[in-house]
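For this depiction, one protein chain was excluded, whereas all remaining protein chains were kept in their positions.
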Amino acid sequence: MVDIRHGTSEQIGPAEVEDVELYHPHSWWTRYVFSQDAKIIAVQYASTAIAIGMVALVLSWLMRLQLGFPGVFTFIDAERYYQFITMHGMIMVIYLLTALFLGGFGNYLIPLMLGARDMVFPYANMLSYWLYLLAVLVLVTSFFAPGGPTGAGWTLYPPQAVLSGTPGGKDWGIILMLSSLILFVIGFTMGGLNYVVTVLQGRTRGMTLMRMPLTVWGIFTATVMALLAFPALFVACVMMLFDRVLGTSFFMPAIVEMGEQLQHGGGSPILFQHLFWFFGHPEVYIVALPAFGIVSDLISTHARKNIFGYRMMVWAIVIIGALSFIVWAHHMYVSGMNPYFGFFFATTTLIIAVPTALKVYNWVLTLWRGDIHLTLPMLFALAFIVTFVNGGLTGLFLGNVVVDVPLSDTMFVVAHFHMVMGVAPILVIFGAIYHWYPKVTGRMLNEVMGQIHFWVTFVGAYLIFFPMHYLGLIGMPRRYYEMGETAFVPASAHTLNEFITIMALVVGAAQIVFLFNLIWSIRHGREAGGNPWRATTLEWQTPETPPRHGNWKELPVVYRWAYDYSVPGAAEDFIPQNQPGSTGLGAEEAS
Amino acid sequence: MTETTVHTHAAPAAKAEGHAQTHQQHPIGLYLVVWLLLFVLSTFSYLVDYVGLQGYLRWSLILIFMMLKAGLIVAIFMHMAWERLALIYAILLPPLLVLVFVALMASESHYVLFSRLTFFGAAP
Amino acid sequence: MSVETHSTVREPLHRPAGLAGFAADWASDQRTFKNVSWGKAMMWIFLLSDTFVFGCFLVAYMSARMSTAVPWPNPSEVFALHIGGSDVPLILIAIMTFVLITSSGTMAMAVNFGYRRDRKKTALLMVLTALFGATFVGMQAFEWTKLITEGVRPWGNPWGAAQFGSTFFMITGFHGTHVTIGVIFLLIIARKVWRGDFDTERRGFFTSRRGQYEIVEITGLYWHFVDLVWVFIFAFFYLW
Partner (left out) sequence: MAVVVILVLLAVGSVLFHLFSPWWWTPIASNWNYIDNTLIITFWITGVVFVAVVLFMAYCVLRFRHRPGNRAAYEPENRKLEGWLAGGTTLGVAAMLTPGLFVWHQFVTVPDGAAEVEVVGQQWLWSFRLPGADGKLGTSETRDITPENSLGLNRNDAAALDDVVVEGGELHLEVGKPVKMLLRSVDVLHDFYVPEFRAKMDMVPGMVTYFWLTPTRTGTFEVLCAELCGVGHPQMRGTVVVDTAEDYQAWLSQQTTFSQLQAKAETKETAQAGNAAPAQ
């Protein structure tokens, strides 16, 4: 065993496996298109995710236009509206966040941060991306299929999802949606196995699990969860596909649709909900844990201070991951399931608040007595904490079963999950891009554009979603194409809706600044050098920037944990993980 | 039995990646015994149905034979018995989550059935 | 203090066994699963994920069966064969079970001979395994045709709950697919063994990685898993 925080070469065992020989691309195609280099696959994943994410963003504007100014934009009819929210939700959660965090950041950072040359199975890794791309394309085709994409809501609840009362229900929409999801799961499994095995079996000498940067911990745990949660989605999709095309009755009881008796009978819609949320709840943490990990590193690096309570942080991530498999039915408090489940799931759900809370505390305690550089990544990290705490706390309302009863399926829920998922992790993504862009391209992103982007996005997004809670409190249901004249909704609420819409458009515009920055800086950005943030983790210690295929000339050896910032007695205020010697090891606290 | 794994010819000679591993090599005789056992157990569980046992006895027998078979396959044929605990726990613990799922869904199904029998007339 | 360069590969430190070993392994650097190759680790974790897939299928089946108010067809009659003037319950399924178990046995031996670098025996045993697997799939096909001719459809059947047909076709179908894929892989690997790829460490066509006899064990893991799943299907679908 090696001490978490430091070690000398004597304590480090010999290489257990021989250095891999890399796959050497022979042509331009195998080098840049069908590349097996994790870093290139990462960029492919990220660009695809961002591209499709932009579509989802545009959809959100259209939805907001309808909600803010009902009846003004006549081309948005009810059918279209439901297709928009469905695609918006599904794309954002699965095809943007999951793909970007695991496929994008996972592929880029895991091998670099662990001192590996590449993922353990580059070929499967490549297949993973191409299957993901295929899934995205299938999803996109559904926009052009007869009947358009499905409008069943991203939860795809049957029977509604496969009936004619819903857009795409009896057309191609739902079929393409399910197929796309199935493809995504298969593709992801290929990549996921790679990430997990690389973390478990592909680390460099001296890199113990307890020396990994929290970024890797977050992505690793999320991937393990994904490998165990996606099967439920896969099964649910297969079964619904059969209900739709083969006429089976897994989720279909006897139904009279618009006065006509259907052939189905005996199935249980609740079963689908359980399968979906057995996947769905872990899924929301799958997009949260990588954010937790990344933000920890951003804060630590830019506050020039070791992350506070590293072990606690690791255990919190693991415990959250494990618990999240036994809380799924908190999405079903009012679904008509066995009401006594409420006691069990309310308890497990609120328990999760404790490890999560500890993470929050440790983030802010890392700032305490730090040397805070208000760089863009740091700003986004701070913004993340605010929005995440806000969204997480509203989660406690919904988790507390009785309180969920009036709030469920109202805009309060929408506000909750946007704050905690639609804003917080997205802010981390931005911070992370500002942080690692120099490593990927060798150049910094433009600071001015960055500042604009940050302020508008942070303040704007908060102004969009904080007031939205109160619409839910009034009783405004979600997934309403238009409220119409409703006695209990005051006129002022409609004004608030207009305000939210305007903010949404403003924030959206800021994203365009960001995208422009991404492209502009590739050429015109300031030269970054190898380690612009003076960070300790291995990815900043590569011989070249951007790192070449294979990452290292000679594999690095790790002598210390990832957080030796401002070590007393050390010359610099950071000590890279691969720097030997016992300068200010903080051995005192170690024990 | 763990020491079987320890004798590894990793060593300086370690050539390509795979070579640093222990080879899961075990007496053929053992395989044959397990094979035989699996046959017997399968026959038993088949007989449970053939004889037409019912109720708890049937279920306990079915489950016992099932677990025994599963155990043998995993432990011997898949060499789990000779793996180190690190792997054994990593693979065998997560499925417990499925058990939780099964338990809750069993109760849920009862609830649905109860509701159907109480409120619906003829069978749906 | 000499920082040893990467190339030196010393005899690995002796590792404690049991729980102490568990802690040591997880706290160690480089590899958590000592003496487990990348490929094998990958296969194990994949199987874990696949366990959840079949787990969910079975949960769905259980829920459907427990929550339907319509009587469930009695498998031991449905799957009976008319032999020698009398109906023998589940006989075909029993035979299928034995076939699959047998294939597991031959597979286990193939692995063994593989590590003895006995090319011929290994290849033969793998082909034999594949044959048993194919037989299993064949009998499954027979079973399906039999049921279909008797009027079982995914959306209904003459004897009771519609979910009987749907779950049957879905679960056995999914398992059958796994077996078929296994057969294909077995044949591919058998060919490589026969050709001696793993003695010459010939590179894979796609992955351009050196071939190892260990791939036989990895394929074996998958194959045994397919057998394992059948154990549960047999108990829950046919015997319930």
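By letter and in written order, the chains are A, B and C; residue numbering begins at 1 in each of them.
Throughout what follows, a residue touches a chain if its C-beta (ideal position, glycine included) is under 8 Å from a C-beta of that chain, and two chains touch if they have at least 3 such contacts.
From a predicted model like this one, the values you see are computed outputs, not experimental measurements.
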item	value
Chain not shown, its touching partners among those shown	A, B
Residue touching the undisplayed chain, where the options are A:V33, A:A51 or A:V354	A:V354
Touching the absent chain when the full complex is considered, from A:Y108, A:F308 or A:F514	A:F308
Contacting the left-out chain in the complete assembly, out of A:V72, A:L374 or A:I519	A:L374
Residue among A:V386, A:I452 or A:V513 touching the omitted chain	A:V386
Positions on chain A where the hidden chain makes contact	5, 78-79, 82, 151-153, 157, 159-160, 163, 165-167, 169, 253-259, 261, 265-270, 303-306, 308-312, 334-336, 339-340, 342-343, 346-347, 350-351, 353-354, 357-358, 360-362, 364-365, 367-374, 379, 382, 385-386, 389-390, 393-394, 396-397, 400-403, 405-406, 408-410, 455, 458-459, 462, 466-467, 470-471, 473-475, 477, 479-484, 486-488, 490, 492-493, 496, 563, 565-568, 573, 584, 586, 589-590
Interface with the unshown chain - residue positions in chain B	112, 115-116, 118-122, 124
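The criterion applied here is as follows: only the chains that are shown with their structure count from here on.
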item	value
Distance from the mean Cα position of chain C to that of chain B, given in whole angstrom	12
Chain A-chain B separation of Cα centroids, rounded to whole Å	34
Centre distance in Å when chain A and chain C are each reduced to the mean of their C-alpha atoms	33
Of all residues in chain A, the ones touching two or more other chains	16-18, 228, 265-266, 268, 271, 274, 278
Shared-contact residues (touching 2 or more other chains) in chain B	10, 14-17, 19-20, 94, 101, 105, 108-109, 112, 124
Touch list for chain B against partner chain C, complex	2-3, 5-6, 8, 10-12, 14-26, 28, 31-32, 34-35, 38-39, 42-43, 45-46, 48-50, 58, 62-63, 65-66, 69-70, 73-74, 76-79, 83-87, 89-91, 94-95, 98, 101-102, 105-106, 108-110, 112-113, 116-117, 120, 123-124
Of chain C, residues touching chain B in the complex	8-12, 14-15, 17-19, 21-22, 25-26, 32-41, 44-45, 47-48, 51-52, 55-56, 58-59, 62-63, 65-70, 76, 89-90, 94, 97-98, 101-102, 104-105, 107-109, 111-112, 115-116, 201, 210, 212, 214, 217, 220-221, 224-225, 227-228, 231-232, 234-235, 238-240
Touching residues (chain side chain B, partner chain A) in the complex	10, 14-17, 19-20, 94, 97, 100-101, 104-105, 107-109, 111-112, 124
